[in-house]
Every structure is written in C-alpha cells, then in structure tokens.
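Mind having a look at this structure? Questions to follow.
Just one protein chain is left out here, and the rest sit where they should.
Up next, chain A:
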Amino acid sequence: MTYDLRRSLRALEQDAPTVALDVHRIDARAAQRRRRRVGGTTVGAVAVVAAVALAVPHASWTTSAPPAQPAPTGVVPTGAPTCGDVMPATVADEDLVVSVFHDATPSWGVGAAVLLEGRGEAALDVAATPGAVYLVQDGRVVAVGSQPFGDGELAARGRSLTSVGIDPVDCGTGQLLPDGDYRVYAYQRAVASGMETEHVALGGGLPVRLADGQEDLGCGAPVAVPATVPESGAVDLTGVIVDDGTPGAVARLSASWQDVPGSTLVSARTTLAFTDADGAVVGYADPYVTTTTAGTSVELELPLAGLDCGGVALPAGDYGVVGLVTWYLTGAPAPEGPSASSVDLGRHAVPEPTGTCGEIVLGQGEQVPATAWACLDAATGTGATLVVTFPTTEGDPIVTTYRVGPDVDGLEITTDATQDRFGGPDAGISTETCPDTVTAAEPLGCRPA
C-alpha cells in the first residue's frame, strides 16, 4: 500500500496551526526596508549605548535561568572598539545583553559562544550590523573578528547562541599572537523593530589561554585525551566505521551526555584522529561543532578522510581511527580546559584517490548512500565525480553528475534530463554551482552556472 502524499499534504495544510500576524510589526518592518531602499536608515537621536560586563558565572544555569547581571560600572562607549583600543568598562543595557561563554575550542584559533538576549518588548534587528568579537590582552584589543550573531532578528525576550571563532592574529602587526592569557569580548548593535532606537551592547571578559597549536591531541604523539572536568558531566561515546567497499567510508559516532541537566546548553566538537602503526597521531578529519541541549544526543557521520599533520590530504594507507569529542557546558564554571572523551574505532585503509566516487542508479524510493557523499567530501582537494541516475515517476532517468575538485567552488552539479519523455521542450542539460556547500549531501547556495 502506498502513501497518498498529495492528500496527506493538503490535509496537513488545512489542519496546520495558524498564528496571528502582527500588523504593526509588518508595517514597521516594511517602513524600515522602504527607508533603506530610498536612502539609508535614519537613526533616532536617542542612542542608548550600553554594555554589560559578564564574567563567566560560578554556578551552572539552564537556559531558563541566566545569571544575574552585575551593576553598571563604567563609561559608555560611543562605537565599536577597534584594534588597539582600550577595551571599555561596561554598562548594563535594559533591552540587549551580550554574554560570552566557553565553546569547544577549534584547533586553529579561539572559540567562544556568544549569547544575545533581548530583554525588551520589541524584536531587535541584529542583521543590519554584524557583531564583532575581540581578543583583549592587558586591557587592549589585539584581535578582531566580525560575523553575524544569530539569524537576523532577535525576538522580544528571545535568545540566540552563536559559536564564533577568532583568528589569533595580531590586528596591528598581522603576526600570530603569542601564547598567553587573553579575554574574549563581543559587541552587537541592534535596532528595535518599529522604532528608531538603537541599542548597543558589549559583553564578555571570558578568560582564555592561547597555547602552542591549540590541538586537543597533538601530532606525532599517541592520542592523549584531556581529563574530564567533573562539573561538565560525562559523555557516552560510541562509534563504528561503515565501509561497504564502495568509494568513500564514514565513521558513525553517537554522543550522549550524562549527569548534566537536560536543558543545559552544550557546545561540542567532534572529530576523528588518524594514527600510524605505532599509535602516533598523523592527521585529523574535519571537525563538527554542535550546539545542543545536554538532553539531546548527537549523531554524526564523519567521512574517513582528512588532513595530515602537514595540512595536506591524508595519503593512502592503513590507519588507526579514534573518535574524539570535546565539550564545554555553556554557563558552567570556567574549567581549565574542555572535557573530552574518545572511542577507538579500529583500523581503516584509506584508498588511493581514483577520481571517481562511482556511478549509482537509484530505484524509486532509494537514496544515495552516505559513503558516496563521503567519497566526494574527501576528494575536494584532489577532484572526483559521482554520477547518480534518479528515476522520474515514469521511470525515465535523470542523470546527475556531482563534481568536486580544486577548480570547483564548492560543488558542481550537472543535470541531464534529455531522456525524460515528459520533460517538456526545455528539457536538456543544465549545470549549477553550489559554493556554500559544506557536504555534498546537502548542496547549498546553488545557482545556474
């Protein structure tokens, strides 16, 4: 018996919950966009410039119980801090709060989690001006990064948590910052929807330590997993290598947290380490960073490919594979470092690159296997193609070629519909490029080539 998708979708639409639309908010938003279209945003005379200094709290808190804010202490900054500035002291803002917490530290820089909180009755547009993150040493800004926090609009009394990264590069000299102790700050400007009031918030002061390499494991040495910080709970980490002999193989990992309140936000980084015959680390897979609640398990499939310790694609050969997850609890007492756990996944033979990830013919209801996508993901540096034939409902073939390589921006998809009898007069061959693609399984940002 087949599932009547048309009938069920239409029934779902008819029965879907409705929600009242806010006419005033629409009106204000349209007016705001209209002003931008005709010559820029006018900012009202009232500019409430405020900031919050929030040290990492000394007690765990859930998403429903943020820590109390300290009393205002300092001078109100008039604009975003820039390189070399003395980082100003902070003042509490009643409508926008920015806080900075520990995040799973990436191997190449400094990571943090920036939390935006809307405390007022109006939503805040945080997309117009991207936020900024800073590394500060001895009170002065030594590194600056700019990126969007959140998804564009912060709901009234809403929250948004964003993982950020800062290159540890001196903004004045362009040189790598030396090892040592720094503090992380974040800055955000926002305009309340329907109003012309501008809000500015500066938060942070999170202490971080730059150390040589920032690697969790270290190349050339056996896998060394940092001791778990008791306050950060424990993780049940399991994994298996999935290799069905077709080009591409994956490691399937599952991580679930124990002894932590289920609503606590967890920032975790999951990766694979590859070891040689002596057990020394010789390379890593691309890490995945997840932000979830502790009550949510994380299920990942990581391609069994990566970079060697020299930064080039892992060469063909036989390797040991270790799954590793490191994590911070957002809002937990600041530990010396992340907690971590590992699982031995056995050995895996990385094949020589062949330039092809296979040719797959799908039947109705069949999907491209994860190993095929993994093969493409692993070949972005060397180049490869995957040919997949999808069936139309009449059974006619749509032949699709996926291509990655050093000459491709992201992913290239060529669709050949010439054999589709019902394709219409324009059926033919078309090519798209998808530059925002992170994994071939999910093409992103696709545009006709």
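In this section, a contact is a pair of C-beta atoms (placed from the backbone, for glycine too) under 8 Å apart; a residue touches a chain by one contact, two chains touch by 3 or more; residues count from 1.
We take it that contacts and distances are computed from a predicted model.
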| item | value |
| --- | --- |
| Absent chain [UniProt protein name; select from "RNA polymerase sigma-E factor", "Ring-1,2-phenylacetyl-CoA epoxidase subunit PaaC", "Aspartyl/glutamyl-tRNA(Asn/Gln) amidotransferase subunit C" or "Carnitine transport permease protein OpuCB"] | "RNA polymerase sigma-E factor" |
| Option from A:A11, A:V86, A:A221 or A:A277 whose C-beta touches the chain left out | A:A11 |
| Interface with the undisplayed chain - residues on chain A | 1-6, 8-23, 25-27, 29-31, 33-34, 37, 106, 108, 151, 153, 163, 165, 269, 286-292, 295-300, 307, 362, 364-367, 390-394, 398, 400, 413, 415-417, 420, 422-424, 426-430, 432, 436, 438-439, 442, 444-446, 448 |
